[in-house]
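The complex is shown incomplete by one protein chain, all other protein chains being positioned as in the whole.
Labels run A and B following the written order; every chain starts at residue 1.
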Amino acid sequence: MESSPSIMNGPADRLAIGRAAETGLLKKIFGTQLDGPVDLTLILIGACFFLPAILSEAGISNLAYCLVWTFAAIGLSAMWGYGGILSFGQTAFFGLAGYAYGIFTINLGESPAATWGGVLTGLVLCVVLAALLGYMIFYGGIKEVFIGIVTLSVTLVLETFMAQTAGPQWAIGSARLNGFNGMSAMPSLVLPSFAAEPILLEGTNFYFLVLAMLAGVYFITRKLLNSSFGLTLESIRENPHRAEMLGIDIRRYQLAIFVFGSTLGGLSGILYTVWGSYITPSSMGLTAAAMPIIWVATGGRKSLSGVIIATVAMLNLSQELAAYGSQYALVLMGLILLFVVMATPQGLIPTIKEKLGKLFGR
Amino acid sequence: MTVILETKGLRKNFGGAQVINGIDFQINEGETRCVIGPNGAGKSTFFKLLIGEHKPSHGSIHFKGQDISHVLPFRRVGMGMSIKFQVPGIFPDLTVEEHLKLVLQRVTTLPERAAELERLLDLFRLSDEARVKAGNLSHGKKQWLEIAMAVGLKPKILLLDEPVAGLSDEETVHTGELINRLKAEGLTMMVVEHDMDFVRQVATRVTVLHGGQVFADGDLHAVLDRDDVAEIYLGKR
Partner (left out) sequence: MTLLATAYSYLYQFGDSFAYLTLSSLGLAIIFGMMGVINLAHGEFVMCGAYVTILSAKAGLPLPLAMLVGAVSAAIAGAILERLIVRHLYNRLFDSIVATWAVSLITQQAMLIFAGPSIEGLSTPFHSFEFGEYSFSTYRALLPFFSIAVLAALYGLFFKTNYGIYARATIQNARMARCLGLRTSRIYTMTFALGAGLAGLAGAIYAPTISAVPTMGSSFIVPAFVTVVTGGANVLQGIFPAAGFLGLIQSALSASYGQLAGQIGLLLTVIVIIRMLPQGLGSLFNRK
């Protein structure tokens, strides 16, 4: 099609004007980061590296615990907020990867190679299983709400199965699965060093590790979702039929983001297992499966930074309330979720920033 | 003149209803064929069969000489077919610009993209709404956005199902001009329409469907001036 003289009078740099209007400060903070040279979320994460100077060791350890879960939340945001896939399977991959790490390291020791090998094994296991499950779902024509049902069923199967592995016959190598009691005493991650002893990644070191990983994962995810892949994914979310009619093989994109998001769930599982030296089937139960959904719904399905903040904040809140009894924490979580769904379906944090934006007259 | 798309003995039934009853159809490269017929004639179903949304009960469909009867829709689009359905199928949460970027990222390289984007926005009168979410557009603009997307794919054949439904007279004329421009550039098009003025504006040839079969087929005036064609619209046959 040859170019033709423009019939309309609109100036061609209308687009440029539009872009300029977008660089308002609040939009920069929570909007599409990584479009400009400065990404505030990465800066925030960078600032957190200095927190050990202010917080106590216990505080840092607690913060590290909260950060561990952000990967699962980011993964769910990518799948659900961008891809429109509500997977209840995050905790399944969480548990699988955690157990994989435990089994690997209990059997193969605590050298850098063994522990990082455990991490790699857990992640690879997630990729493979998510690919298989995803293939069955997306290439098998399972759509919409049934994706949720199937992934929830998988999670429950795993939980039910693991819960009855208490007997001594349930062991892989020297690692007993232990049913409801869970698996424990697996080694921490270590880094090789030139000194005689390898560097143990515990306490503050572990905190730095998780923070660095978060920065990396955030960067990669942001880039991915801002790219043409991300745009295609969003079109599939908005109108899968129309996307198909534009020549897009929607199954491929859905599978890809499902594997990506689920593996991030596995990463959380591995880090959780490392943090506490412990993993149980209850981290795969119905209640546990609800948690990432609550955080992502609150943080705003499509806002990665919102999701990170919501996860850390709400986990922290649960911890505080758990002192009184975990029931109170869960009731509050439930109430927050209900409020978010009814009043601020876009997410609590995006709604707050929108109101703030109006307040400061963007 | 090469035949770009054809069907042989195409049939489709749903449950007991025989909606498409044996259609032998051919369209040549560069043609603009309008498909008309009374309601229930099977026009939209015919289009859906062509793009692969429905599987034929019998018969075959050939595109550029290849049998595509069982090819998945997205692959047919990849081969060069493009369709705009009757019901506006836009992505409510994406902006107009993002719609076109979505399409252009599949057919242009990065350097050409911005220029092509602007060209499409201008051509389809969407420059003012580039940043607007498609869900907030007026009906007319949604239709144009859809056609813009279908055109943006640089297809070999474009199927338009009621492109001017719900448009004002002025918008209808503008759409007709756009179609004629595309015709002049050699794009093959099939258009289902009820608006006879529009049909007269754009058509090279006309095919009339009735009861799931081809009732008449030929030059624009030859077909539209026939009494029996008028009669099927009035229900006499």
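By definition in this document, contacts are C-beta pairs under 8 Å (C-beta built on N, C-alpha and C of every residue); 3 or more make two chains touch, one makes a residue touch a chain.
Just so it is clear, the structure is predicted and the values come from calculations on it, not from any experiment.
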Which displayed chains does the hidden chain touch? A
Among A:S227, A:T287 or A:Q319, the residue in touch with the chain that has been omitted: A:T287
Can you tell me which of A:A113, A:V341 or A:L356 touches the chain that was removed from the display? A:V341
Who touches the missing chain here, A:V154, A:L189 or A:V307? A:V154
In the full complex, which of A:F49, A:F146 or A:F360 touches the chain missing from this view? A:F146
Touching residues of chain A against the unshown chain: what are they? 86, 136, 140-146, 148-150, 153-154, 156-157, 160-161, 163-164, 286-287, 290, 293-294, 297, 325, 327-328, 330-331, 333-335, 337-338, 341-342, 345
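Assume only the chains that are shown with their structure count from here on.
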Chain A and chain B: spacing of chain centres that average the CA atoms, whole Å: 42
For a test of understanding, state which residues of chain A touch chain B in their complex under the given definition. 1-4, 6-8, 10, 12, 14-15, 18, 228, 231-232, 234-235, 237-239, 241-250
Quick one: which bits of chain B touch chain A in the complex? Just the residue numbers, please. 51, 73-74, 77-78, 83, 85, 89-94, 97-99, 101-103, 105-106, 118-119, 122-123, 125, 127-128, 130-131, 149, 151, 153-154, 181-182, 185, 187
